[in-house]
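Missing here is one protein chain; the remaining ones are kept as they sit in the complex.
Chain nomenclature is as follows: A and B, assigned in order of appearance, with residue numbering initiated at 1 for each chain independently.
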Amino acid sequence: MKRTKWMLAAAAVALSAIVVSGCSASSEPSAGGDHVFVVAIPSNPPQFNLGVTNDGSATFVGRSIFDPLVNLNTDYEVVPALAESWSANADSTEFTLNLRHGVKWHDGTDFTSADVKFYFDEVIPIHPLGAPIAAVYDHTSTPDDFTVIVSLKSPFAPFIQALAGHMMLPAHLYAGTDIATNPANLQPVGTGPYKFTSFTSGDSVIVDRNEDYWGEKGDVDEVVYRVMPDSNARALAFQSGEVDLATMLPLNQVETLKSDNRFAFDSAAMAEHLYGFFNTASATLQNADVRKALYHAIDRDEIASKVFLGTGTPSVSPVPNQVTWAIDPATDYTTEFDFDLDEAGRMLDAAGYPAGADGTRFSMNVTYRTDNASWATTADLIKTSFGKIGVNVNLVGQDTQVFADTVYTQHDFDFALQSLGAYADPSLGVARAFICNPTNGSYRNPTGVCDPVIDGAFAATAAVSDPAARLAAFKTAADAVAADLGTAPLISYNQITAYRADKWNGIDQFNSTDVWTWGALRAK
Amino acid sequence: MSETPLLSVHGLSVTLPTGRKQSVDAVRRVDLTVMAGERVGIVGESGSGKSVSVRAMSGLLPESPLVRVGGSIRFRDTELVGASRSVWDDIRSKRIAMIFQDPSSFLNPTMKVGRQVREALLKGRSTDRSWAETHRFMTLAGLSDPATVADRYPFELSGGMRQRILIAIALAKAPEIIIADEPTTALDATVQRRVLKSLDESVSQLDTALLLITHDLAVVAGLCDRVYVMYRGEIVESGNTDQIFYEPQHAYTKELLRCVTSLSDSTPDLYVGDYASRR
Partner (left out) sequence: MNVHWLRYYGRLIGSSVLLIFVVILVMFLLLEIAPGDPIQSLVGQVPVTEEFRRQMTATYGLDRPLFERFVSYVANVATGNLGYSFANREPVTELILQRLGNTLVLTLPSLVISSIGGILLGTAAARTRSKVKDGAISFAAVAGFSIPSFWLALLLIMLFAVSLGWLPAQGMASYGSKGLSVPHLILPLIALAIPELAFKARIMRSTMIGVLGEDYIDTARSKGLSSFEILRRHGLLNSMLPMVSVIGYSLGFTLAGAVTVEKVFGWPGMGMLLYTSIQTGENMVVMGILLVVAITVVIVNILTDLVYGLVDPRIRARSRMSRGVNV
């Protein structure tokens, strides 16, 4: 009958839809080798040229394909990579780099000083993080294939530190082309421990061991970077054993995973800093005493324990706590601005904001980003705490793009939470949260504070190379920040790396540098 | 007339829910018999319980615990009150056929009418299950070009033709009794006459009993041997058609008759078919 046919047809469509989708299935094991190491990356890498993208996932991948001139370890010390040694002239305006011999690009071409010169001349000006060097760069000379002499227009002490994270690109593929659109951006050729094999957009990137690598070679034959955008699902995939290493997991999930002895956790090398930005254009918050009173009213120990679950500590200075050499022992915001609600109340009374009949002094917004649950929890704790001294808080949670627009462009906020990476040297990653920002650039100080003392002090930290002099300059900056308090440093922390301790040895050493040391990875 | 009636109803009562808690006794203590091949009419105004009674007899009351049927309905020797599904399936497919009031809503709008007739044929008593046989029943119901009509959808047919399809569906089972519930009420007068004529002729030809439900005494007059008059859920009067027409006893029957005569000038505008003239 016709109806029966119709039903059959529908069933056939359903079946064929399933079968067809299953037909293309191929689940042969990877052709790579015995030891496959799977890394979960949080987004689809747009491309792999780290000269033009700062994308987090592209960085994860690119750092196994490319090499930097120098690397940075967990003690914030610069260690050799493609540059074996270096020296500077007395006023930090000329730096000489001695390159490693016998290094080859993955396509067989020799790596030479010409590649480095090309990088300084052509890539640094358009590099997302190139600004500090571009601002002082003059020219590069290459006396021979393995010597590079970089001349600067003005002194820049942390020049070598600033090179950490700059991954060298092959001049023979990029010179004379549009670097931003070069096909090699999707077929990267580096000098690093792994060679690019394939990229399936939205799914995975596969790299295989570079058997001609100049450095130590690890046990991992093939690294698979899998795109896993959802942080909870990422944690579950890690828990199910699909992943060997994952980062940016929700901290509450990390707590759960800790009880499983297959897993271990390690801090990433790079320091992160959570800031609270006060908008000094706000009628109430333009008074520095009000800002300081509110800083007193934030229970940062509670935030460190409840939100960061012990992976963070209350910041003692503008520089994150991990960068110990840049923090003068006399600077300690945790005592200067200790959690003291009574003191905060007295300061607000004195500033002309007594509690009204209903106990309320004033209302304000706390703006935070919704991409990470930690910021919402932090904002909530602050709301509770401020409420106790009669300050009503409206929580404003925003998407990344909206937050950037509201806070940095529109300045439509009272107090905003933002975490920023500290980078290799505090004069690179930290100063931006405090120095004057007249052009309203994003991810820079949005508070409206423009203090020549602060700007001068941070400039001095970059201009001198003598450690004592630099420390003194950071002290000056810290004191000036405490006097104005536009930007309040809240918590210093590191991203947590979760890995399979039952399968791999040497992760701590692997993870001890900003650019992973793949040679340290040993299969169990 | 044979000794055992084809259909005998004793003390039938039906209670229908009117709300979550309330209910109404739609039919009370109805006694009724139809002999094989006999033509019986039930007359009464709308709401008198005649439709509910015949729905109970054909098992088409809503299936709900709130609908209660009491008394006895016997088809030959089979008790139908509380009968199992399989008994009902047999009764409905082979013994009792229904013709409903509104041909526009009682036909499946998305199925060609030929197939709808054929379904009844396939379930019924007929041994010839060909399309030709389907078409024969359609012809019997008064459809002149059955092959063409069979390929149409209900919306493509006139009201009269649709009613003939419903009649053909009833005939196709070759049932022992056809219950026709206001079969022509929805049609205009001339069409009504022709449809009744078809029903009359086809029932005669198949020698099927007929239970005709109508509010229109005029229809009953030309078609039925006996008449039951229903009023407020009860049978108030019954007897031969002539007897009811010329010597009505109950006040309500008299009232009904007055309505019929008052509609026309002098004589009742009765349906007079072959059957009535034969009688």
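Just so it is clear, a residue touches a chain if its C-beta (ideal position, glycine included) is under 8 Å from a C-beta of that chain, and two chains touch if they have at least 3 such contacts.
Remember, predicted model here, so these are calculated numbers, not experimental data.
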Fill in the blank from the handout: Considering the complete complex, of A:432, A:475 or A:500, the missing chain is touched by A:432
Exercise for the section: Please pick, from A:181, A:360 or A:384, the residue that touches the omitted chain in the full complex. Expected result: A:181
Fill in the blank from the handout: Among the options B:56, B:120 or B:213, the absent chain makes contact with B:120
Handout entry: Chain not shown: contacting residue from A:175, A:237 or A:309
Key = A:237
Problem - Per the touch definition above, residue among A:113, A:191, A:378 or A:406 touching the missing chain - result: A:406
Handout entry: subunit B residues touching the omitted chain (full complex)
Key = 58-60, 63, 88-94, 96-98, 100, 102, 105-111, 116, 119-120, 123-124, 153, 155-156, 166, 169, 173
Handout entry: Interface residues of subunit A (partner: the chain not displayed)
Key = 1, 3, 6-7, 10-11, 13-14, 17-18, 21-22, 24-32, 36, 38, 40, 43-44, 46-47, 52-56, 125-131, 134, 180-181, 185-186, 200-204, 206, 222, 224, 226-230, 232-234, 236-237, 239-243, 371, 400-402, 404-406, 409, 420-421, 432, 441-444
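Simple rule for what comes next: only the chains that are shown with their structure count from here on.
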Problem - Centre-to-centre distance between subunit B and subunit A (centres being mean Cα positions), rounded to whole Å - result: 85
